[in-house]
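First the structure, in the form of structure tokens, and then the observations on it.
Let's turn to subunit A:
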Amino acid sequence: MRLLHTLLRNVASGPVTRRYPKVPLVPVAGARGDLRLLVDRCTFCTACAVRCPAGALEVDRKARTWTFNPYRCIYCHYCVEICPFHALEMAPLGREPAAAKATVTETGAAPVPSPSRGTGAASPA
Partner candidate 1 sequence: MRGWFRDVRGLVLAIAAPLVAAALASLPLQRRARVGLALVTGAAVLAAVLLGTPTDLVLAPGAVQTVASLETVGDTALLLYIVWVAVDRRSWLAGLTAAANAALFAWITGQGMAHPTLVLHADPLARFFLIVIALVAPAIWAWAPYYHEHYRKVTPALREQPYYFWLFAIVGVMAALVTANDLMDLYLLWELTTLASFLLIDSPRSGEARAASVQALWMNGVGGAAFLAGVLVAGSLSLAQVGGLAAVLLAVAAAIKAAQLPFSRWLVGAMAAPGPVSALLHSSTMVKAGVYLALRLAPALHQGPGGPALAWLGALTFLGAAWLASGSRRTKEVLAYSTISNLGLMLAMAGIGTTAAVTAALALVLFHAVGKALLFLVAGGVEADLGSRDLEAAGGLIEVRPELGVLGIWGVVSLYMPPLGLLFAKWLAIEASAASLAVYALLAVGSGLTGFFWTKVLGRFACAAAAPEPEGAARLPRAAYYPLRYLAALVAAGSVALLPITTLLLDPVTGAKAPAMGVWYAALLTAAALGALTYVLLARRRSPRALPYASGIEAEETPGALGRFRSSADQPAVAALAGFYPSAAWEAASERVFLLAGALSLVGMVVIAL
Partner candidate 2 sequence: MAERMVIPFGPQHPSLVEPIHMQLEVEGDTVLGVRPAFGFVHRGLEKLAEKRDWRQNVYLVERTCGICSFIHSLGYCLALEELLGVEVPPRADLLRVMWGELHRIQSHYLWLGLLADAVGFESLFMQTWRNRERVLDLNELTAGNRIVVSMCRVGGTARDLDAEMLDRVEATLDAAESEFGPVEHTFREDGGIARRLVGLGRITREEALGLGAVGPVLRATGEASDSRLLGYAGYGRLQVAPVTQAGGDAYARLLVRLGEIRQSMALLRQVLPLLRQEPGETLVPVRKDPTAGEALSRVEQPRGELIYYVRATGGKLLDRVRIRTPTFANLPALVHMVPGNEIGQVPALVLSIDPCVSCTER
């Protein structure tokens, strides 16, 4: 009858449900979410692309592009840990669902690091 007690207490104390769409997600500090490139720090050294276990990153040293496939990323944090320039970070929340898969490409402005941060351009290919 302990279960009966628990069930009735559930009714009395109201649902514990997190009313998600109404109440937005609260990011947890340190959680591993969507990967972002701080493009002004990036030297396009390809370290991340080489190490990524899932092959979700591609860096073109010549064209100075960093291409990220968020739909292949396994959120393991490895790239962030090994980036020698701390140019990668993870947002505490994951990417939202979408109707189409798209890659994220960041382009470095010029060989000399520019002061402005590049805007992430989503490119539905």
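With respect to how the candidates were assembled, all candidates are chains of the complex that A comes from, given by their letters.
Note that a contact is a pair of C-beta atoms (placed from the backbone, for glycine too) under 8 Å apart; a residue touches a chain by one contact, two chains touch by 3 or more; residues count from 1.
For clarity, every value in this text was computed on a predicted model and none was experimentally measured.
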> Pick from 1 or 2: which one touches subunit A in this complex?
Replying inline: 2
> In the complex of these two chains, what residues of subunit A are touching candidate 2?
Replying inline: 2-3, 5-7, 16, 28, 30-32, 51, 53-54, 74-78, 81
